[in-house]
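Quick one: the structure is below, and I'll ask about it shortly.
Only one protein chain is missing from this complex, and each of the others stays in its spot.
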Amino acid sequence: MEREKATTLYIGPQHPGITGNMMVRLKVEGDTIVGARTEVGYLHRAFEKLVERRNWVQSFTMMCRFCVPEPDPVEESYARAVEMLDKIEIPERAKWIRVLVLELARMSSLLLWHAGQGHSLGLYTMGQWSVGDRNYILDLFEELTGARIYHMFIWPGGVRRDFPEGFEDKVLRTMDYLEKRLEDYDNLLFENSIFQKRTQGVGYVSPEKIIEHGVVGPVLRGSGIKSDIRIDDPYEVYDKLDFVVPTQPGGDIWARALVRRVEIRQSISIIRQVIENIPKGEVYTKVPNPQKWKIPRGDAYARTESVRGEVGMFVASDGGRKPRRVHFRGAAYVHAVTLLEDVLIGQNIADVSAIMNSLGTCPPEIER
Amino acid sequence: METLLEKIKDRVSVNFDLKDHKIYADQKRVDLFFKKEHIPSVLLYLKEQMDFRHLMHMSVIDWLEEGEFEVIFLLWAPKEKIKVFVKTRIDRENPVMENMDNIWPQLNTYEREFKEMYGIEFPGLVAPEEFILEAWTGPPPMRRDFETDKFAKDNFATRPGREDAQDVRETIAKRSGEDIPDFAKKYSR
Amino acid sequence: MSFFDLRGTLKPLTSLKQFGKNPHTIRYPEVPVEASDRYRGFHFNEIEECIGCGNCATICMNESIDMIPIEGVEGDKGDSGLRPRIDYGRCCYCGLCVDVCPTGSLSLTKDFIHVSEDPDTFLFLPGVENPDAKDRKTYVSNKETSLNDWARIPMPELEGKERVKSFAEVVLGYNEEQARQEAERCISCGICTEVCPDHMHIPEYINAIATGNDEDAVRIIYDNNPLPELCGKVCTRRCEDVCAIATRGEPVAIRWLKRYATETADASDVIKDIVNPEIREPNGKKVGIIGAGPSGLTAAYYLALRGFDVTIYEANEKAGGMTMYGIPKYRLPLDSIQKQVDYIMSIGVKIHFNTKVGKDISFKEIYENNDAVFMGVGFPKAWTLGIEGEDANGSMQAVNFLHMINSGEDVEIGNKVVVVGGGNVAIDAARVSRRLGADVTILYRRRIQDMPADWEEIEGAEDEGVHMEPQAIPIKIHKDDKGNVKAIEYLKAEMVQSEDGGRPRPVAIEGSNTIMEVTAVMAAIGQQGDYDFIDKEYADQIKIERGRFVVDKDQQTTLPKLFAGGDAANRTADVISAIADGFRACKAIDKMLIG
Partner (left out) sequence: MYNDKNKQKIVDIIKNAARKHSLWVLAYGTGCGAIEVPATMTSRYDAERLGVRGAATPRQADVLLITGYLTVKTLKRVIRVYEQMQDPKYVIGFGSCTINGGMYFDSYNTINQLDLYLPVDVYISGCMPRPEAVLEGFGKLQELIGKGVANGARQYKDNLDYYRENQKKVIKNWDFQDYNW
């Protein structure tokens, strides 16, 4: 009697190694994965349905909830899409503040990634450090926006509030501290031979898959392609800032880790440039009374570079007081479904968690 | 910028039956409208011949009043750095759209979602039955005629204790003895 | 990579250098942590400042805010008497409720901890349950970032120099875009409807304008006001005083929006097409109305819609009463009244012009031939100054002066006019005289800020070069030998705070006599009723107090079948009250006769 070779293995939705609330159904032969299917939908809150019942301003509070670790790019792309539709010019200072917020969010998300990537390989100290240090960025957010996680700060027309007093100094002090800490992270994570051995050659994304799957962000740059929306399709004031877009040819987890290692340093540099160059002035262009605000018929797509890659907001208006359609494009929408299913084949079970972390899997963003 | 976008439009319209187009120079974007049948060949042409290799997004808009779904493909040319929105309209009653996940495998995810959320059929789509919803028996929920608040009220009870809430307008009207006619209530908010 | 990677093993051990350093763990809960100065925590509401407009409940997309009546807050005009209650089982702490609060009473605080095993404790009345949170306010309503529109769309007007050249209308009216923008400022709370004597459906018609449905707006307005264009031009607009936006900004221009909506219908048959009223079958009951002023016309219109046979008796040759003869044409052009009167007549209201009751027809006849009678006779007689020399040529009553001007008569006023009084009539007379080419001075007993006239009118008069002489009490008119006015003598006055705490009253300063050379003196110090036309047998049964009919809440006088409204029955003496009286009387008559 022949024994069946492949076994089905369910990982998630309750599993400490899964990045969030989703499931991966694996077909394994021994320790090797021969087939993978993702199952999502555990976090489907129907935002895109709910905004049809809310007006243009009310909807903006929903946007940050699309993606929990890094809410600001979503807020920003919604705000920008609405501004495109209604042809609102926002003040220059608001643009700079938005960039600051986006970069702070990028850093906080990258610190969370450090924790997740370390955690997925059993390096728990990394998580204790980087999530602890992430609180300093959340403190800055709290000071500026009034909330730690869901900032609801970037809204159509600009930003909600100007800097509080002494905020610039505080940002710079925090950046100095974090820059010093990054050396510790290097020693702990990137120089760590366990980390290197577990990541090099694992989770390979081949260049031909990139076009097919619409890969974006660090995963794309980790496969040697220089592409960043901040450079290619500049928004806000990114065209006035000086930063490099790192690339690595490897295509594996290690290459993506190295890309992110540079990115967090670039964020610090951008934040310093923003603090130095930010102009004075208004931060908000008045939008009409939210109850009566109507936007002419049309559609717009605003894309933003988040830490996981391109996130975009497709907004369509029927000329009324409420959006006709708000459709969010998350980087994880392709990374975590079709691409993940593809990449997992041939890998070990123990690497699933690391690969998911490395691809930037973010379930709330997939199912919205 | 405008001439570049014009050129793209012209190149496409030479090869395909372009129904309509629109140019947004400030957004570096050109909208191309086609009949449903032309979409696969247009997308393939744009991807293979014209550098629009990155599929940014695919979206569906429900124009309930017009009885149609609008299907939109958002493409990006990494070299020329411009966007093309390929748009088409399909019938709302019997929505069928060609399966195109052989052009971009990522479309598989989108198509699964739209099948579930709008009830659009993609013949030949290889995917498990369920994507996001589980054991869903109602109509496709993203269709505009599906009322989510009503569904939620019927299925997920609200906590009691908020019955004494009042509407300001009605309270004042009651106090001053004003009768608001029915046709005016249409405009009350 | 070698089998044993020395560097990769040793480098992570450098983290041991952290050993012995101060931990950055906070000592919570032993040491409390304070949130930042902008933290969006629980709500706080200044119960006294809040007017219960419910804008927070409207903006809240989670329906977490309910408006409920609370103890100790009585709603009155300009306050709904409701206060927000927040359900923390719904709130998402976005702070939009704060950003749309028109009064700025709502704010968020630093408090954020509420932990309980009982889910019903998450209903929360801000300001009542946490009065001490006042010191911990963080996210407060800020006029700059607020989502309310504080500034009104300016009304296009003629320049002061242009105005005095003719009787052209001063206010030009909003165009479509301006009207939409102005209508979009309204937050649809409905606080304003309570103070409107007529309780017009203000939020509804403004919203109709904002959505671009001007014809619907006209229909909503005509639901309880048949003279909207008149109101749109000269209403005293008490609604704007209590507008929620007015607590910190300029009120929504309710009057101008009504004017915009009704001006779109430029002829009486257009109005009829738009309103397309449902007229009931004649019910055979007859109603007589004395006086075709605003209250009479209103009663007539709605009674006619309800199937009554309505006849109006009007002494003048045109309908409109005081609005036709008392308000100058630069404020209210003649054809705008005429068009509305035509519309009212077109639905079946009969008006007998040039029919003075008591002379051409007796009151008794009207009273006995009709099932009900409505009196909207107004105050035709003006008060006189009661000083020496008032019988001189060139000394007149401002109301009579306006009447003559509006009926197209020529009035000789010379080149130097003095108007005594501070009400709207005084300003009107002054501005009309200015248009006739005279130098005008207004003498008023009190200060300018005490003037009962609308501030817009006062400003308009100043723009046109009317000189104001406040704190002046006229004592004598000097005549020349032909009996014409030569000069007016007045005393300067000082304002003395009265002992009972009332408003300051003017007291003449002895010996401050001033004499001003003038060619005409106009008295505009008020009017009174004239009820001589009522036959003796009825006059005894009608109770009149301080020159006004005593009416109950249905506008019914002490004489059954007789209803009264307008200036002759209310104390506010403005158009909208008159319309409200007419509308109320109509409902009461309907109830009395039909049931």
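Worth a mention:
For reference, chains read A, B and C in written order, and residue numbers begin at 1 within each chain.
We adopt the following convention: a contact is a pair of C-beta atoms (placed from the backbone, for glycine too) under 8 Å apart; a residue touches a chain by one contact, two chains touch by 3 or more.
Since the model is a prediction, treat every value here as computed from it, not as a measurement.
In the whole complex the chain that is left out makes contact with A, B, C. Among A:V24, A:V57 or A:A115, the one in contact with the hidden chain is A:A115.
From the options A:I149, A:V244 or A:I345, the residue with contact to the chain not on display is A:I149. With the whole complex as reference, residues 23-26, 28-29, 33, 35, 61-64, 87-93, 112-119, 122 of chain C touch the missing chain.
Residue positions on chain A in contact with the hidden chain: 13-14, 16, 20-21, 41-46, 49-50, 53, 61-62, 65, 68-69, 112, 115, 127-129, 131-132, 134-135, 138, 148-150, 364, in rising order.
Mapped onto chain B, the interface with the missing chain covers residues 133-135, 137-138, 141, 146, 148-149, 151-153, 155-159.
In this section, only the chains that are shown with their structure count from here on.
Centres computed as Cα averages put chain A at a distance of 53 Å from chain C. Centres computed as Cα averages put chain B at a distance of 47 Å from chain C. Remark: chain A and chain B have CA centroids separated by 24 Å (rounded to whole angstrom). The residues of chain C that reach two or more other chains are 58, 188, 207, 211, listed in rising order. Among the residues of chain B, those in touch with two or more other chains are 189. Interface residues of chain A facing chain C in the complex, by the touch rule stated above, are 53-54, 57-59, 61-62, 125, 132, 139, 142-147, 150, 152, 160-161, 164, 184, 187-188, 191-194, 196-197, 283-284, 286-294.
Remark: chain C residues 1, 5, 7-9, 11-12, 14-15, 18, 24, 35-40, 58-59, 61, 92-96, 99-100, 108, 138-139, 142, 144-145, 147-149, 181, 183-188, 207, 210-211 touch chain A in the complex. Note for the complex: chain A touches chain B at residues 37, 40-41, 44, 46, 48-50, 52-53, 84, 211-214, 227, 232-233, 291, 299-301, 303, 310, 312, 314, 316, 318, 324-325, 327, 329, 333-334, 337-339, 342, 367.
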